[in-house]
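Before we start, here is the structure in question, set down as structure tokens.
What follows is subunit A.
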Amino acid sequence: MKTRRSLIYVLICGILVVLPVFLNAYWVDVLNNVGLYAILALSLNVILGYAGMFHMGHAAFYAIGAYTTAILNTTYHIPVLWLMPLSGLVAGFFALIVARPIIHLRGDYLLIVTIGMVEIVRIALINNVFGITGGANGIFGIARPEFFGFRIRQPHEFFYLIWAFMAVTIYLFHRLENSRFGRALTYLREDDVAAEGSGVNTAHYKLAAFVIGAFWAGMVGTLYAAKMTIIAPESFNFWESVVLFMIVLLGGSGSIPGVILGAFLVVGLPEIFREFATARMMIFGAAMVAMMIFRTEGILPPQPRKYPPVGELLADEAKP
Partner candidate 1 sequence: MLLKLENLHVKYGNVEALHGISLGVGEGEIVTILGANGAGKSTTLMAISGLVKVSEGSILSRNAPLHTLKAHEVVRHGIAQSPEGRRVFGTLTVNENLTLGAFTATDTGRIQKTLAWIYTLFPRLQERCEQMAGTLSGGEQQMLAIGRALMAAPRILLLDEPSLGLAPILVKTIFETIREINRAGVTVVLVEQNARAALKLAHRGYVMEVGRIVLEDTAEALLSNPEVRNAYLGGQAA
Partner candidate 2 sequence: MSLLQLDKVTKTFGGLKAVDNVSCTVERGSIVGLIGPNGAGKTTIFNLITGNYRPDQGDIRFEERSVIKLPTHLIVALGIARTFQTIRLFQKLSALENVLAGCHCRMHAGALAAMARLPFQRREERKALELALGELRFVGLGQQADQMAANLSYGNQRLLEIARALATQPRLIILDEPAGGMNDQETAALVELIRSIRDRGVTVLLIEHDMSLVMKVCEQIVVVEYGSKIAEGDPAAIKQNPRVIEAYLGTDEE
């Protein structure tokens, strides 16, 4: 069982490694976008999927990461990849400040407030806040990332960068999910009064989920800025948040494979059916309604966490 699973993982990794060889630049770029959205959605999944907080302003954190990278790179010429953790920290810090007063709000109110937050951030960027965001035109001339002297510029080069980061993300978030921390988020999603009553510091975990999600989104912001070399406020509008929200909900809220599948469906599929691309959002809107009615948990809902079989533990205990 276990070996079969690892075999599947190895197979998927193998396919991904050789995939760019068989695809043209356009399709590799599509996969790059899928990858970026998937990582972003995985970071949103910490907040929305695990902790169950209806956060629809994730583009704000992503924007802050991208702008941090863009500003520091264009003014101080700090290498882009060095800026990844820093952008994450800035986004995480922003989340820490803005999330604190709003995390106790009820689900639908939180949703509205986070929409307000992402709009305020976008308006601030357009208005060239602090005179450093470049207004509506944004910032251009962001350097390409360098990896041990190797400059990443081609789509297939970005492909390896993005999907490698994705692999790291999956690995770490999987561990996070199956830990005391991950369980605490699940508890407060299921019933926060019962969670608090069982000794879980719910306020702390809600905030921590926001900070971790924002930190990761900030890092993806760096990748995005480096890939595009030009960023503008319109790339981080409210609809980006909606797309991320849909990826998580359609794929399977709280499930890592589900979220990745969601990214392929929402971002990748319309590229395959070009004529369908204009109607994409309409169809997804209808799909969201249908999903809530017929399959609330998404296409690939989360599997229950695995623990050592009970019998095994009992046997162990008998030994000592």
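Quick note on selection: all candidates are chains of the complex that A comes from, given by their letters.
Just so it is clear, a contact is a pair of C-beta atoms (placed from the backbone, for glycine too) under 8 Å apart; a residue touches a chain by one contact, two chains touch by 3 or more; residues count from 1.
Worth saying up front: this structure is predicted, and the values here are computed from it rather than measured.
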{"item": "Numbered candidate touching subunit A, per complex, among 1 or 2", "value": "2"}
{"item": "In the complex, subunit A residues that touch candidate 2", "value": "172, 175-176, 178-184, 186-187, 190-191, 193-203, 208, 212, 304-305, 307-308, 310, 313-314, 317"}
